[in-house]
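In what follows, a structure is listed as structure tokens, so that the remarks can point back to it.
Just one protein chain is left out here, and the rest sit where they should.
On to chain A.
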């Protein structure tokens, strides 16, 4: 049993058609996360080896705020760090490096203006909302700066923002091993990934966490697998395909610590997890849903496929391109940044 890649391609094609058609309701209702949606679409397209990449660079430029280097999710929508990271990831995927260099050479001021004195990040300049997701977005973009435009800023400037950012994320670490939305909030699978992957991106896991803390995180993550094979995002919740990314990638990221030699994700029942994800594919319309029998969407399609890619890499089945657990980008895209 495996994911039907052709059917995924068909789903992506149908969806793109719908989302490009002003006469469709979804065209209007999904505007607030269109940029993210395009990133999920691009990753899914790469993972099923589809060649039908729609070039959207011109469209991305219509969402650009050149004074800040930031992006909105849709033309005329306000800029936000969530859509800004997605836009930058898309520019990497589409190898639009000239424009990307221009963006990255401007964006540092925007990112540092989102950071608060305690190191936390806001999502935009319009509200005071603070979330570990926004820390991840900013810290992820800063990594691209150091790789793609290393001379644009002084290294010390970047290091200061990063170390303040990581110190804050450590305060979101909980007694049970997970991370919450903010300090004191309950551990949640997506917040675990955005927090912990930030340390991995900057090679700082062992600087901030001792073995016992990492063991607690490992324990918390391993307990996410339910008897149906799927992973949940919090204790005593139902399985959901997207945690096949958030929790599985976090577990894989633990291997960036010096303390773990063997693949941590092997400690789960990977075959059962894979079967769960495959069971979420709609065999008519082709996409992947949160649980078997539910309505599909591109978010779950992207993270279901990304999860499968990690599983297959470890099981050495490798029918899918490899994905980097820290970035949710193809491993080759991240490697090519150094060239």
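Operating definition for what follows: contacts are C-beta pairs under 8 Å (C-beta built on N, C-alpha and C of every residue); 3 or more make two chains touch, one makes a residue touch a chain; residues count from 1.
Simple rule for what comes next: contacts and distances are computed from a predicted model.
Of the names listed as "Geranylgeranyl transferase type-2 subunit alpha", "Dynactin subunit 5", "Queuine tRNA-ribosyltransferase catalytic subunit 1" or "60S ribosome subunit biogenesis protein NIP7", the one that matches the UniProt record for the absent chain is "Geranylgeranyl transferase type-2 subunit alpha".
Considering A:77, A:106, A:147 or A:259, the position touching the chain not shown turns out to be A:77 (whole complex). Touching the chain that is not shown, out of A:1, A:117 or A:236: A:236 (per the contact rule at the top). Of the candidate positions A:137, A:253, A:289 or A:306, contact with the unshown chain belongs to A:289.
Contact with the chain that does not appear here is found for just one residue of A:2, A:20, A:62 or A:266, A:266. The chain not shown here touches chain A at positions 23-25, 28-29, 31-33, 72-73, 76-78, 80, 124, 126-129, 131, 175-176, 180-182, 184-188, 222-223, 225, 227, 229, 234-237, 240, 262, 266-269, 272, 282, 289-291, 293-297, 299-300.
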